[in-house]
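Below is the structure I would like to discuss, written out as structure tokens.
All protein chains but one are shown at their positions in the complex.
As written, the chain order gives the labels A, B, C, D and E, with residue 1 at the start of each chain.
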Amino acid sequence: MKDIFISDLATFEEGRVFDGFFLVLSKQQRTTKNNKPYLNLMLGDKTGQLEARIWDPADPRIAKEFEKGAIVKLRGSCSRFDERLQMKVEQLRIVHAGEVEKSDLLPATGYDVNDLWRQLGQFIEGMSNPDLKALLKAILADPGIAEAYREAPAARQLHHAWLGGLLEHVVSLLRLGDRVAAHYPLLDRDLLLTGVILHDIGKIRELSWEIGFDYTVEGTLLGHIQMGVELVEKAIAGLPQFPPRLRTLVLHLILSHHGKLEFGSPKLPMIPEALALNFIDDLDAKMQAVISEFEKSDREGKGPDELTGRVWSLDNRQLLNTRRWLGQTGNRQ
Amino acid sequence: MKDIFISDLATFEEGRVFDGFFLVLSKQQRTTKNNKPYLNLMLGDKTGQLEARIWDPADPRIAKEFEKGAIVKLRGSCSRFDERLQMKVEQLRIVHAGEVEKSDLLPATGYDVNDLWRQLGQFIEGMSNPDLKALLKAILADPGIAEAYREAPAARQLHHAWLGGLLEHVVSLLRLGDRVAAHYPLLDRDLLLTGVILHDIGKIRELSWEIGFDYTVEGTLLGHIQMGVELVEKAIAGLPQFPPRLRTLVLHLILSHHGKLEFGSPKLPMIPEALALNFIDDLDAKMQAVISEFEKSDREGKGPDELTGRVWSLDNRQLLNTRRWLGQTGNRQ
Amino acid sequence: MKDIFISDLATFEEGRVFDGFFLVLSKQQRTTKNNKPYLNLMLGDKTGQLEARIWDPADPRIAKEFEKGAIVKLRGSCSRFDERLQMKVEQLRIVHAGEVEKSDLLPATGYDVNDLWRQLGQFIEGMSNPDLKALLKAILADPGIAEAYREAPAARQLHHAWLGGLLEHVVSLLRLGDRVAAHYPLLDRDLLLTGVILHDIGKIRELSWEIGFDYTVEGTLLGHIQMGVELVEKAIAGLPQFPPRLRTLVLHLILSHHGKLEFGSPKLPMIPEALALNFIDDLDAKMQAVISEFEKSDREGKGPDELTGRVWSLDNRQLLNTRRWLGQTGNRQ
Amino acid sequence: MKDIFISDLATFEEGRVFDGFFLVLSKQQRTTKNNKPYLNLMLGDKTGQLEARIWDPADPRIAKEFEKGAIVKLRGSCSRFDERLQMKVEQLRIVHAGEVEKSDLLPATGYDVNDLWRQLGQFIEGMSNPDLKALLKAILADPGIAEAYREAPAARQLHHAWLGGLLEHVVSLLRLGDRVAAHYPLLDRDLLLTGVILHDIGKIRELSWEIGFDYTVEGTLLGHIQMGVELVEKAIAGLPQFPPRLRTLVLHLILSHHGKLEFGSPKLPMIPEALALNFIDDLDAKMQAVISEFEKSDREGKGPDELTGRVWSLDNRQLLNTRRWLGQTGNRQ
Amino acid sequence: MKDIFISDLATFEEGRVFDGFFLVLSKQQRTTKNNKPYLNLMLGDKTGQLEARIWDPADPRIAKEFEKGAIVKLRGSCSRFDERLQMKVEQLRIVHAGEVEKSDLLPATGYDVNDLWRQLGQFIEGMSNPDLKALLKAILADPGIAEAYREAPAARQLHHAWLGGLLEHVVSLLRLGDRVAAHYPLLDRDLLLTGVILHDIGKIRELSWEIGFDYTVEGTLLGHIQMGVELVEKAIAGLPQFPPRLRTLVLHLILSHHGKLEFGSPKLPMIPEALALNFIDDLDAKMQAVISEFEKSDREGKGPDELTGRVWSLDNRQLLNTRRWLGQTGNRQ
Partner (left out) sequence: MKDIFISDLATFEEGRVFDGFFLVLSKQQRTTKNNKPYLNLMLGDKTGQLEARIWDPADPRIAKEFEKGAIVKLRGSCSRFDERLQMKVEQLRIVHAGEVEKSDLLPATGYDVNDLWRQLGQFIEGMSNPDLKALLKAILADPGIAEAYREAPAARQLHHAWLGGLLEHVVSLLRLGDRVAAHYPLLDRDLLLTGVILHDIGKIRELSWEIGFDYTVEGTLLGHIQMGVELVEKAIAGLPQFPPRLRTLVLHLILSHHGKLEFGSPKLPMIPEALALNFIDDLDAKMQAVISEFEKSDREGKGPDELTGRVWSLDNRQLLNTRRWLGQTGNRQ
């Protein structure tokens, strides 16, 4: 069982020896100035990444056959260079099956995935449009899709970039979309929520999340919008009663959900539900980015009067944590 | 009492004589090809605008002294040129006080302003932050501000461009903001709703709505963002206990609510509440633009399979009315 | 048989009476200044459009029941207002079946469609990649697709906006692509030519060309890129041996052929063939726009020292006809 | 008294021991590869910044209690790594009051501040518009404002980023504006010069210049444009005779002086004086950037045939020093 | 001698018969609704343009042989349609040589061209750099260049679009440049003023100003920047002592004076003089545009509280005339 996480190490005194389970994200052979060869590793777990060095690869306590993607148990200690931690590895072995949970090795949602999945199911059950309901049930009844939908991150880096992130993002959007649909009678609630559930479904094919998060080659060439459309087209093909116009609208929701051509949507939102979907998707991604940024500032020990660093996904702006600056306890959150 | 509106005239047969009350939006002296002088008027009421001609200005049945801004009673009939209606005026007199409601002469909200005002008050009453509550009450207790806040349009042309439009937009945003704040615990609800109530308050100075809707010279040079900030600064100056940091945040909400520098906000949203305010403000404006566009298509007699015209405020895209295209009755709306 | 075309009328003396077959593109009821009702028509044939007026709709020589989309025979004469021709209609009747060729009523390619089709087939026959060959044959063996592919314009307005324009554009691109592939050994010729043949195939669904050229509602919401991808995906689904990686590349060629996100491609070209396809497609469209613009200047009687008008599809630049300016006879062309 | 400056060190031979007074800009605890802890400091004085290391923090000759912002006296020597200087500190103590001038520790204008201040006063005295004169005198009579106005840098990094930079920039602009107003009779000279004096006054609140130059939190959220407008509004509120229209124009000058929305001005310049103010402000900032860049190239020992590095504030262009390239002595400058 | 100008006609009562000399800018054959042919002319003089109609071209009092570019004497009267004046021509004859000044027929500078030319010469005489002085004298000693330089407008439409406009703009810039060079010792005054004199010299080839103002074909294909560079290169080729580096700088000033690539300069300003030239050129053009716009508003009878129309060359902004709004007499101007 994994009990020491990369995020814990910042508080360890230098030189303290510890044991830990990590995922090997990369492995490179290198040489010191004095021509001594050593191994440089990038390790990961669900809380972050850590550089590590094996100064004596020939040491019998260092396993020889491990590669990128391996799960290993390490013994060693950390030191700090220019604010960056680095581990010195003294022992290394491949882990036995069952020694460690995969969910401890990649960042994962803080929510209970089963609970999120149940909420998703309830939203579908609560729909009154029989065609949309049938479509969603057919898609999520496919075991391969369901498993991937529960595991996939919502993005490689930007927001909800953790296992279960897609599902977490969708459930948040379902609840937000429900509120927005209640506010605007113009909106067809079932259509909007269908768009929420399906808009990013192509990410289960676009991304891989075995060794860190990355794009598949097919995902890079086709993109999750096209991959999602294809997946939904196939599901509709299996529902002969599905109204053709409704099909066009569902596909349009997926195609247009990025809101702008330059963000990779080949069509602008042209129906009210597509307009609303683009807004709530964008708002939820940005609110999550804000929350992550505040958490990062907390971890870095920034005071309440300090702004965050510049946030790339928010036009490089800095952010201020309202509650902390006002001196509120923030316990409402 | 006004009983014939410009929007009614489209269905009149040509040549049918009618009487009507209108606001004179402009008045110009012109000459026919045969050098006959005539008067060209632009008339308005709450449903639209109408061109009118007085072919015999010397006729004793035509009042002589009326100018732009006058309210007149006219008798005449309409004909159509290239799909555009034009009125031929036979009689014209200035109206007596009380003959016609000002609210019939300019487009106005379809909601009951007193009811909207009451809802606004309830949102303020329901706040728990005593400083924000005191600020909002102080501002809206000023009779000049209150009257203008109830009357002002939210824009000259783009969205909610009618009397009471500002209040209608704000109340819609309060209800939407309430829902969004409930969804994101990170958000300080009272601060967000304060931003909603104050973000466009400068429009009561930027715009004039006596004769059509237009910008004041001061409004053109300073803008409603600056005018709103100034108005709020003055109110806070009257509240010596108001926390300086809270003051900065309230002003930041107003300054940043357009969301981008190129939209005239001198600052990007840098606190969560400002980010959320920008999103819901933009969404509400766009949803109202969609609704208005669908109503316009209905008035123009477009069928359910026809897209709207290109919408300038939505990047020139066309829109499709989901419900009508799907053949739904739309009675839910 | 149609013998008088709209482009001929510019040279007719005013008042000369003629008979002609035209397509009714629109029909509107209007009224003169003296309240006399009349009909305003927009007529079209393959050479252009012409406004027409029926001053006495009740005249027994005017057929009563004709609508937008009808093919009619008209008698009347033309006059000119501000350089714009207008027809005065004296007689009108619906045409009998077979009286006129549909190809005379909409602009059509100047090439022999059967010959273009044969060339397309030869390019496919000449391919050495069996999978791509099988795919293309399967698609074009579908009679509905083949018929539409032979008829479709390549665009609504910009370039090759005439019946058969898609096929004409594709055959030009095949010959150009063949030359370019021969120049760059890096390019997989068969893959490039497959991209040429399929890149715009979605236009057979995106556009309608019964009454003028327009977008279908589905085409507006989904776009020809998505519609083309779907069509090709279905064809590949019927070819179980088709290599999955080749499938990804073919779809990528379609998705990326506009070359930039802001032109509606959800992906940038990422393989050499996609890069080349985007270039030759763009070059061919622009060269055709240049040719059309020079023809228009010729029709307008511009001299060799005059530049064309500003060309919207070429960044509003003006063009100069090299050969004419140099005083060459241009007979090489 | 400070007699050794950071800019002098480049010419010291390596290892030469010296004493110097510096401002501690930052202080960090670090560890060597061998786990030996050391202190890393960033030191500053008016001529630049210098990295320093204390290898033995426990040495009794090293004072223990000093933090970011402290003024210290150091003894040590410099070495050079990859062209970057680094100081090895052997002794360190906190300075006594009066040992060193604050103006030696932060970069400061090369001009005599009292002289600049006198010039500013003369420009105000020379105005003929009594209202503007009264306004400017009222503002600069406030001791807090006057002191800050004399000290503030004009920017954090881009141009005139030194103590007194704001005043230096304003006086340069007054003299330039005087020349430009004399050239264009259309311009109201007093209004233009008032704009010059007030356009950046908000920087005295937006920036802090105690420990290096930085933005205050309020400055980041509100910006110097808004802060300047507020300051001027308050001053005008104390002048009951001030004409309301003149007030609007003065505020407009401040609001619009960045010239473009995307540069943070919520309004474009709409009066001739605002247009001229934006031009001369921009020209002066850019000319100063050019001068600074040439000085930097000189310090780096570049020859007359070498262009400067790419200048970020000038669209990354490189610059050529005309006089040096032509081989002129440049003594006119 | 021309005594009635187009700008005078606005105040004539309709139907008043007058005689006038005008330049024929265009001539078109047209037909009335009743198939009556007539001639439509566009007339111009230095104060504007006027549409005119000859209803009876066969009338013996109407000269038969006149074309675009002819100078004619007309008798007739004006009427007004939708605020637009139109002349009805009763008599027309070609003018005799010497009857009218060419300078009355095209808009021309309000300054004395000989005086402007003298000022230009004085600036050259006052230079101390012998090479630049020799170059400028050599260029302006060419009679063809000198004559064109004195006549050319500075632009076709945007600013100084009148005969002598180039010279007027250059002399204004020389005086402004002189002031700016005096302010910045960094600037090489002679080099800056040489840039002023030569920056737009290519316009004497790019534009034609015989019949209205237009681009030559060569001007459209090459542009005044290239044409100016070529002209200066030729002149320098005739001065064997001219230093090669100075030549590069002079050409760079011409190439870069538009300041941005997207404005047609193939190089950004990279020397201080080029930076300053771009600024003062842009400022002078914009100040002249402001003046022209205020004059236009005056002619249109706008009140002091009215903003101008949107100004295309100033990003579509509206302008306010400071002095008039403040109620100043403006006699200083």
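Everything below uses one rule, namely that a contact is a pair of C-beta atoms (placed from the backbone, for glycine too) under 8 Å apart; a residue touches a chain by one contact, two chains touch by 3 or more.
Because the structure is predicted, anything quoted here is derived from the model rather than measured.
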Task = Using the whole complex, pick out the displayed chains that touch the missing one.
result = A, C, D, E
Request  = Check each of E:G126, E:P185, E:G264 or E:G327 against the chain that is not shown and name the one that touches it.
outcome  = E:G264
Query = Given the contact definition stated above, which residue among E:D3, E:E218 or E:D315 touches the chain not shown here?
reply = E:E218
Option from C:A52, C:M87 or C:L249 whose C-beta touches the chain left out = C:L249
Message = Looking at the full complex, which residue from C:R175, C:K234 or C:K302 touches the chain that isn't shown here?
response = C:R175
Query = Contacts of chain D with the missing chain: which residues?
reply = 14-15, 79-83, 305, 307, 318, 320, 325
Inquiry  = For chain E, which positions touch the chain that isn't shown here?
reply    = 217-218, 220-223, 225-226, 229-230, 233, 248-249, 251-252, 255, 261-267, 270-271
Inquiry  = Counting contacts across the full complex, list the positions on chain A that touch the omitted chain.
reply    = 28, 30-31, 33, 35, 217, 220-221
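Throughout what follows, only the chains that are shown with their structure count from here on.
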Ask   = If you take the chains that touch chain A and keep only those that also touch chain E, what is left?
value = B, C, D
Minimum number of chain-to-chain contact steps, chain A to chain C = 1
Ask   = At the chain B/chain D interface, shared numbers over all numbers used: above half (same) or below half (different)?
value = same
Message = Suppose each chain is reduced to the average of its Cα coordinates; what separation in Å results between chain C and chain E?
response = 44
Residue list for chain B, restricted to those that touch at least two other chains = 217, 220-221, 249, 270-271, 307, 318, 320, 325
Remark   = Every chain pair meeting the touch definition is listed as A-B, A-C, A-D, B-C, B-D, B-E, C-E, D-E
